[in-house]
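Note that one protein chain of the assembly has been removed; the remaining protein chains are unaltered in position.
A and B are the chain letters, set down in written order, and residue numbers restart from 1 in every chain.
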Amino acid sequence: MFAVRVWAASLIIVALVLVALLVVPGQSQQPLFAGKTVTIIVGYNPGGGYDLVARLIARYLPKYLPGNPAVVVQNMPGANSIIAANHVYTVAKPDGLTIAAFNRNLILGQLVKAPGIRFDMTRFAWVGSPASETTVLTIRSDLPYRAATDLLKADPAVIVGATGPGASTYDFPLLLKALAKFNLRIISGYPSSADIMLAVERKEVDGRAGSYSSTKPFIERGLVRSIVRGRASVPDIAQLPMDEDLVPDARSKAVMRLRSAPEIIGRPFVAPPGTSEEYIRAYWDAFTKVAQDKEFLVEADKAGLEINYVRGDQALKISRDVLGAAPDIVKVFTQFFSFN
Amino acid sequence: MLETFLQALLEVLRWDALSFMLIGVVVGFWVGLLPGIGGATTLALMLPFVYRMAPVQAFAFLLGMHSVVSTTGEITSILFGIPGEATTVATILDGHAMAKNGQAGRALGASLTSSLIGAVVGAAALALAIPIVRPLVLTFGSPEFFMLAIVGIAFIASLSGRGPRGLVRGFLTGCLGLLLAAVGQDPQQGIQRYTLQQLYLWNGLDLVPVLVGFFAIPEIIDLAVRGTAIAADAPLGRLSQVRDGVIDAFRHIWLIIRCSLIGTYIGIIPGVGGGVAQWIAYAHAVQSAKTPAERDGFGKGDVRGVLGPGAAVNSKEGGALIPTIAFGVPGSSAMAILLGGFFVVGLVPGPDMLTKHLDVTMSMVWTIVVANIIAVVASFVFLNRLARLTNIRGALLIPFLALLTFLGAYTSNNSLNDILVALVFGSLGYLMVRYRWPRAPLVLGLVLGEVAERYLWISVARYGSAWLARPIVVLLILLVVGVIGSSLRQQRTLPKRQGAAGAT
Partner (left out) sequence: MQLRPQSALAIGVAVLAAWALIETRGWSIQTALYPRVVATPLLALALIETLLSFRGEGPTEAAQTMDFSLSTSVTPGLAQRRTVTAFVWLAGFFMIVVLLGFSRAIPLFVFAYLKGQGKESWTVSIVLAALAWLVFSLLFVRLLHLPFAEGLLWTLGK
């Protein structure tokens, strides 16, 4: 009798196990980022646009990355974000858990062979850029200049305030003055673009070039009006003349286009070279979805960002195009811009 | 307008705004206290939580946090000689000296009370100035900013100490500071200056690691040498009480009010920088000494050396709000983040903030006042106990002080290089203290050098030589002459001790 009961018990147990195996689905592959933490390394300190974008992305990314990891932001400022870019290129592990956000103009720095650069933009594993940056030249509203051509014959010269070489506040009007022959006087050395706006308001300078998003509050307030824009555009300023259209020869156009090239990848995000395809595609997918998330768009709009996700492969192509510019164009470009 | 003023106060005292402010105050309290956690970084971290709050609540939180940081930053400056924030360095000179004399409690009481009064006076000056603030700020252009930097540099004379040797050394260290400010890319053409091929130095020397090392390390070394507790020089081993400090504050109320006004107006003018207000207030306190013997007492534990900077640092925060609110031009990185907060809740900084949205501006002013009152009152509860830390064996404290110093230096840029900078300047600071070279002028030079250079070039490029004839510039030139003149006059009298000692 006892033996039968043991038999019966074993059969029942085996049966239960078989049922369990059939009914409960087999343990599938763990989601890619489950239980991990993604780190975004930003090349600037808090308070600036790049940090703001990174932190905003960091809040929405967990929702769309498989496994819903935590995403944290770390600041690694220095040398206009060259330090962060170098770090992610040489030191960071390509384990898919680190991405970097740095200055969009670093590609131009690589082009002109700026000192201290130890990366090659085309070898990063590109995640892409969620936002573009448009550059506009704005003039104080009480001045009589409205059309771009007015600035050709402006008298006295229109005074434009700038922060220093390497920033759009300086570079954009420089080309307009040198190539399009606008009658501008560039006064450089202001600590920040916000200080330039204050100088505009007290009539020390007449205008400022810079990102449209940072100038928008002042345009809406009626302090300044936009006159010329760079290549990248948003609906608000699409009807403005483009700087390239204001120069006659192909070489000048090419130089201006080179300056504008990074604007469409306004907020570059990359992963270290050698990061596996699987992770990169997960990021592409997540960024695409974040850029369509309603709440994200509302917050981005409040922060004045121009959301326009350029996927990693597209961004890489643009970078390659920039670096492949014709040598004579690069030579002229370098005369104007050194990243020193 | 009085109506709006009072109504804004009621808005701030409503329970939901108040509770957010309390949370902000608690966070800000620890941020200010611990070197290594900066106000700006924390503001940036908190910003996401702000997205879903209504404007008054959001600013109650952000401002509550921000206003308190400078107040509590003085606590570590006084107790340990480690600057809790870059704005509380001047407090170390006399505040920590008082701690060594066993008067930490008194210094803490004096500093917090003067901070509170400074915040209140600053807020009041702000509210009263609102009608004239826009024209006031707009009258100050680049030439005026340059002259303001020169005025600040002129105060180096007052901070040098007395006598010909004192003056020589004061200007020596001042020029050294000015030269150190040149490290980095030049503001006009972006050429690298003195960067020794190091990427790290492209943006110049960062203030926080320099200050932390410069002031904290000599104190740590000295503590190690003495082998005693911090308050070893206390007579009869008795510690003073916090309320003595409060009484001191009210005894010197006019000094505090003057320094508060200095802080507020320096804060209102964007461009000159907050690191300066504390030193100018300190120099002003020194100038208020009536006899040469009194003047000698500064740096060795004169309570006025704590009252002045304490008042200015807090009132400066209120003043710095103005360019941020009225012009959208942030006066500091913390303000830049606050500005981000503006956009998040849908407010546009500009003239509207002083007219259509005056209530929001007023509620911000009140938030600063109320937050400070809460922070100070709460601190008083355990200040006396905090002061007892100065009785602990030095050897127990030293590793923690070193830790705070290293973290304070590291976290400004998350770079180990900053610790190296702190050590280098720590060694320099030690040598300077040993050979009696004043440190304050070097700090002033470092802080003001870049401002002076930028605005000088802009002025010349924009106005040619005509900028020298602008009315405010002329006034400021006279002020510079006045400042240097009055400190030279005070310099001339040397103590007669040498003669007396020789006679006996």
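The rule we apply is simple: a residue touches a chain if its C-beta (ideal position, glycine included) is under 8 Å from a C-beta of that chain, and two chains touch if they have at least 3 such contacts.
None of these values were measured; they are calculated from a predicted model.
Screening B:I23, B:L407 or B:L479 for touch with the missing chain picks out B:L407.
The chain that is not drawn here is touched, among residues B:A129, B:I257, B:V348 or B:I398, by B:I398.
Of the listed residues B:L128, B:I253, B:L431 or B:A469, the one in contact with the hidden chain in the full complex is B:L431. When the whole complex is considered, the residue among B:L9, B:A124 or B:L176 that touches the unshown chain is B:L176.
Taking the complete complex into account, residues 34, 36-37, 41, 45, 93, 96-97, 100, 159-163, 165-166, 168-169, 171-172, 175-176, 178-179, 182, 186, 188-189, 191, 193-194, 217-222, 224-228, 232, 286, 295-296, 298-300, 393, 395-396, 398-400, 402-403, 406-407, 410-411, 414, 416, 419-420, 423, 426-427, 430-440, 449, 452-453, 456-457, 494-495, 497-498 of chain B touch the chain not shown. Counting the whole complex, the residues of chain A in touch with the unshown chain are 39, 41, 72-74, 76, 91.
As a working rule, only the chains that are shown with their structure count from here on.
Partner chain B is touched in their complex by these residues of chain A: 45-48, 51-52, 55, 59, 74-80, 82-83, 86, 115-116, 159, 164-166, 187-191, 194-195, 197-199, 201-202, 204-205, 217-218, 220-221, 299, 302-304, 338, 340.
Interface of chain B with chain A (complex): residues 40-41, 43-45, 47-48, 51, 137-142, 185, 187-192, 197, 199-200, 202-203, 270-271, 323, 327-330, 333-334, 336-337, 340, 343-346, 348-352, 413-415, 451, 454-455, 457-458, 461-462.
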